[in-house]
Each structure stands twice: as C-alpha cells, then as structure tokens.
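Every protein chain but one is kept in place in this view of the complex.
Letters are used for the chains, namely A and B, taken in the order the chains are written, and counting of residues starts over at 1 for each.
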Amino acid sequence: MPVQGIFGNTVELLGKTLDLRAKRHTMISANLANVETPGYTASDISFEGQLKSALKGGPNSGGVTHPRHIQLKGGAASLEKVQGDLVDLSSRSMGPDGNGVEMESEMGRLAENQIMYNASVQILAKKFEGLKQAIRGTL
Amino acid sequence: MDFFTSMDISASALAAERTRMNLISSNLANVNSTRTAEGGPYRRKDAVFTATPVTEGKSFGAALSRANEARSVQVTQINEDQRPPRLQYEPGHPDADANGYVAYPNINVVEEMADMITASRSYEANITATQAAKSMALKTLDLLR
Partner (left out) sequence: MEISALTKVGGLSQAFPVQEAQGTQGNPAVGFGKFLEEMVSKVNEQQVTADKSIQALATGESKGLHEVMLAVEKASVSFQMLTQVRNKAVEAYQEIMRMPV
C-alpha cells in the first residue's frame, strides 16, 4: 500500500521548516545569552534560499549519479538534505568591547521565528486533520 | 533538534546575569567600606563573561565548525578593579594614613546603576527567549491533538 504517497511535498516541507526554525531559535537564544560577552559576533542559520532551490527542482540542482561524485554546493538536491548555513550577522553598531549583538533586532527575530514556528505547526496539524477526514469519509 | 539545548543556553545566561547583579549590589553596598578582610579599602568587583560552546567536539571537524555554533555564556573570572582608591582628607578617621588621607573605594554609583540596568535588561531578554522556547515546544504537542 503506497502510504508514503498521501503525504505530499507540503508536509515534508513543513516538517523541515519546523526543524530549521528550532535550530534558528537556538542560535537566537545563544545570541541573547552572549549580549554582554566581549568579542562575540551574532550568528544565524540561513535556510530560505536552500529551501527555495530544493523546492524548485531537485534534478536541476546538481544531482549526483555516482556515489563518488561530489555534490554541488549551493542548492540542495532534495528537501531532506537542506541543512541551512551558519552565517555571521554583521551588526551596524559594534560596542567598545567588541560585542556585536543588537538586542533589539534579536528580540524582533525571536518573535518572528516563534510566530512562524507556531504557524507552521498549526498548518501541519490542519493538513493531518484534512487527511484524517478524507480517510474517515465524514467529519 | 530539541528545545532543551536552547533553554540550557538561556538558563546559563540567567545565571551569569544573576552573578553580575550580585557583584553590582555588593559594589553598591560597599561604596564607603574602608576596611576589608584582606586589608585596604573595598575594591570594585566585576564579572568576566566568556562564550563557551555547548557541545564538546571530539573530532577535528566538529572543532572547526564549533566557531559558528550556538554558544552559552559563563562567568569565568571575577575581576578586582586595580585602579587606585579614592583618597579623601579626613585626619580624624581611624583608617587615616600618615598624611591624614583615608582610602575610599573607587566606585562610581552612576556607573553601577547603568550596569544594573543593562544586566536587568539582558535578564529579561533571556527570560523571553526561554518562554518562547517553552511555548514553541508546547505548540508542537498540538500536532498530536
């Protein structure tokens, strides 16, 4: 019975989004924890570009045909392989002790990340509910 | 990826900021202390924060990638201010030296208040981060409902 087929691309995408946003939350809380540490630069995980290229076309973004071929970087071939890159956030105002964390923007990103995470969870729950309803045949 | 790592990081920040607050209150309380157990006037104490990686990497590759990973904060050292104490002319004071000067701690109350506001702001920010992690984890349970 092809059970895997009933979960389309969207469910995978949402699951991956949850994963990546959880990682981003860890980075944001690390930035907030080190807001007073001298010499610390804020870091973030960037995954939107990779998600987009993974969704657009798996076969087009440098798939490998032989196990010993090296995978092309820059675009994930499939949705599972999207890992997200750790990048440094360059802040506009570097403090006198070399600390580069802007607390205000970190709080803003924290709120945005939380809202998007909750929204993804809600949409995912809705998708499963719709599937369950289709299987049951009635409300 | 779990939320407990994130909560641990925020908890470490809360502990560090609390240590800092303790030092600040100690500084403010001892602004006029001319004697201490070690002799001499009270010296301003300050905490040194260090960003320490959360996971211990056992391999070379992990050590390389550790530079960008999430790092928690720890108080590694408590500094004593080495600036010379403030001298005030009070010949009748029991701690006056040969010239009649008493050494008072070199603590600027305004500076300490500013530090206190920063510490409290950072503490609140980390509380918000902990609550956000908790709310996200609880919301995930909704998937099962």
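Quick notes on this structure:
Everything that follows uses one rule, which is that a contact is a pair of C-beta atoms (placed from the backbone, for glycine too) under 8 Å apart; a residue touches a chain by one contact, two chains touch by 3 or more.
As the structure is a prediction and not an experimental result, all values here were calculated from the model.
Considering the entire complex, the omitted chain makes contact with A. What chain A contributes to its contact with the hidden chain is residues 8-10, 13-14, 17, 48, 51-52, 55, 115-116, 119-120, 123, 126, 129-130, 133-134, 137-139.
Here is the rule we use: only the chains that are shown with their structure count from here on.
The distance from the centre of chain A to the centre of chain B, with each centre set as the mean of the Cα atoms, comes to 33 Å. If you check the complex, the residues on chain B that touch chain A are 1-3, 5-7, 9-10, 12-13, 16-17, 20, 49-51, 54, 65, 68-73, 118-119, 121-122, 125-126, 128-130, 132-133, 135-136, 139-140, 142-143, 145.
By the touch criterion given at the top, residues 18-19, 22-23, 25-30, 32-38, 40, 43, 86-88, 103, 106-107, 110-111, 113-114, 117-118, 121-122, 124-125, 128 of chain A touch chain B in their complex.
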